[in-house]
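One structure is given here, and the rest of the page talks about it.
Here the complex is missing a single protein chain, while all its other protein chains stay put.
Lettered A and B in written order, each chain numbered from 1.
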Amino acid sequence: MEIAFYIAGAVSVISTILMLTRMNVVHALLYLIVSLLGVAIVFYTLGAPFVAALEVIIYAGAIMVLFVFVVMMLNLGEHGAEMEKQWLTPGIWTGPVLLAGILIIEVFFLVRGGTAAVGTGAVEPKEVGIALFGPYLIGVELASMLLLAGLVGAYHLGFRKVEKPEIQHGRDTHERRAAAGGNPVLARTDQLARTP
Amino acid sequence: MISLLWLIPALPFASALVLMLFGARFSRRAVAAVGVGSIGLSALITILVAASFFTAPPSGNSYNQVLWTWINVAGFEPEIGFYLDALSLLMVLVVTFVGFLIHIYSAEFMIEDEGYSRFFAYMNLFVASMITLLLGNNLLLLYLGWEGVGLCSYLLIGFWYQDPANGRAARKAFIVTRVGDTAMSLGLFLLFTRLGTLQIQDLMLRASEQWPAGSAYAVIAALLLLGGAVGKSAQLPLQVWLPDAMAGPTPTSALIHAATMVTAGVYLIARTHVLFSLAPAAQFAVAIVGAGTLLLAGFSALTQHDIKRVLAYSTISQIGYMFLALGVGAWQAGIFHFMTHAFFKALLFLGAGVIINALHEEHSIFRMGGLRKELPVVFWTFLIAGCSLAGLPFITAGFFSKDLIIWGALSAEQGHPGLWIAGMVGALLTSLYTFRLIFRVFFGPLGTPVTKRPGYAMTVPLVILAFLSIVGGYLKQPLLDFLHSVLPPTIEAHIGALKEIHSEAIAALVFLIGLYFAYLFHLQKRSLADAIVASPVGRTLHQWWFAGWGFDWIYDKVFVQPFIWAAEINKSDFVDGFYTGVAGLTELFYRVLSQTETGRVRWYAMGMAAGSVLFIAMVLFL
Partner (left out) sequence: MLVRRNLIFVLMSLEVMLNAAGLAFVVAGARWHQADGQVVFLFILAMAAAEVAVGLALVMQIYHHFRSLDVDALSEMRG
């Protein structure tokens, strides 16, 4: 059991690092999915099978897939990779690395004081369910409202007015007629397009 | 009757208020009625109060009427209270009566002026403040009156404010007296912190108990009060404002700068005579100031050609006599001279006003002449007043009062032969310049022709005052006895070979010498006077004395110019710079901080990350 934990952990970390340094978006995404799967295994070794399952199904399965869909739709390709290479100058890394370094040091300080015992025994999904319907009931309600908000928001933002060609045609004709001073014959000709 | 005391200052206050608020809407007649009437009523009530005081003297020869407590803080409780005793009663009588006559005079004198109601409002306010000063039973109320008369003096000197020169003269008066006022307030602070009260009677009592004669506190307090008196009464070294104060209307000069305000200093010293008795050094200083001033002003008066300036220097000189009297311990003589001086000096000024008016604003005596026949009433009254001023023996009041002072300068316990000589020389000078004035203005060929003749309102007060200038002298003994209850009698300490009668004889001789020389130079052989002035020595002396012994020039160089220079340097005002600096600093911060608003998401994210790192570090390690 222990060894699975360490291997899965290492896979996650390496995969994440690789993800961060890729130029191609899709490659990075795939590495991210691998990382998430590794984390799921970690969860299982820690004795939280419910969460492990959730991680795979929702996080890796739904959220990442959504990412992949959008990226495919935007169709960045090689052009995107070129842009990335341009943008990623070495100088940029210094600030965040500094901050992250400070954080890691802080984490070390924190962790040093604690006991290292890893509790055996899993936390059953049953317990989680009881907790959810017990003291955390309000949280569940709020989470559902949040999801509703996200749903409505995404729907509204994603909505692009797709114009029927008839409407576009009608608008064009109207414009041409107005520009021709009401003369329908002139409106049909191409001479109109040449007038400044 | 005596409880009507509070009305004496209250009536003029009320009328001043009414005139200030509604005066512009009244007719001339109504304004005159209110303005003059209030002072008349005050005078009447004063007479009633005086009658009551004489027939049924209150206990201890003093009457204290408290209206209400003004301030009550930590044991400091000055009241609005009026204290009537022989000294204040006498002075209030003089002020209200002479004031009343001057108000009648000015009802006609100022009739053509646009600021008619404003004038009467200021004059009434002045009289009210002066009476408050005289009647106040504590030094704080006295100081209130003191400041009030200073304010009204400023307002009235600069009455014709459209001319900036008048404004300058008014400012000069105010600032110079302010110097004196500051000294006086320091004196008040000292007295209060040391003795714990400002009630005058209590103060004098405690001072005589707690401070031995000659103690440093007494001397310093007395000197500070002297400083205030010197400012208000235009004595050395603060006498520079009075000649320029002649820029105001003539009734103002008559009331404020001859009869009343300038005597406030005399009153102050007389009131606090106990304190001065405890400080012989300070008292001697008073005498020195008086003697010096009377000589200085006398010489200056000899050279002036503006009729009002002659009278102004004469006033300075005569108040010097009063200070001299107080300084040597001849208290009653000083107050007696105040009374007679009020009569004849007010008369002189009013007469000068009539002359100026009649000659269409001509001020220079060298362009006047021969008015003896043209303005007879003025001539006779002016002559009587001039004789009183110079001290015509036995007939005029001035002779009695001035002689008393000169004799006291020799014989009183603080007297000194040098002071007696100074007094005699001063008398000679007084005679000289007075008759120079009279001969130049009234005798000789006609100068500027007369265009306007005065009416009754202007001549009747002249006559009344002339009468008083003669008769007042015969009140000498009753007056001195009257004042006995308040002021200590003059102790005759140094009596040598010279008796009082001898001093009087010498004074009479001096008067005649002055008369003769004035006649010689200014009537008979005027060319002789011109020749003396034209000679080199004569010319420098003339210029020097004309400019008031150079005091204006000294003050300008020592005080005014450095102040202006410092103000110029500080034109950009470093204090202001501090505040603009604060604004500038804020702007700097704004500029720096507005750099953080870039609109770039990564920048904000970086900010958040850095902040949270910092925060965690603080929580962990601090």
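Rule of thumb we're sticking to: contacts are C-beta pairs under 8 Å (C-beta built on N, C-alpha and C of every residue); 3 or more make two chains touch, one makes a residue touch a chain.
On a predicted model such as this, the values are computed, not experimentally measured, just so you know.
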Of A:105, A:131 or A:178, which sits in contact with the chain we cannot see? A:131
Contact partner of the left-out chain, one of A:4, A:63, A:105 or A:178: A:63
Can you tell me which of B:537, B:583, B:601 or B:619 touches the chain that was removed from the display? B:601
Of A:10, A:104, A:151 or A:178, the residue in touch with the unshown chain: A:151
Residue-wise, where is subunit B in contact with the chain that is not depicted? 594, 597-602, 605-606, 609
Which residues does subunit A use to touch the chain missing from this display? 16, 19-20, 25, 28-29, 32, 35-36, 39, 42-43, 46-48, 50-51, 54-55, 58-59, 62-64, 66-67, 70-71, 73-74, 76, 80, 83-84, 87-88, 92-93, 95-96, 117-119, 121, 123, 127-128, 130-132, 136, 139, 143, 146-147, 149-151, 153-158, 160
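To be clear about the criterion, only the chains that are shown with their structure count from here on.
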Which positions of subunit B touch subunit A when the two form their complex? 606, 609-610, 613, 616-617, 620
Listed in rising order, subunit A residues that touch subunit B in their complex are 95-96, 99, 102-103, 106, 109-110
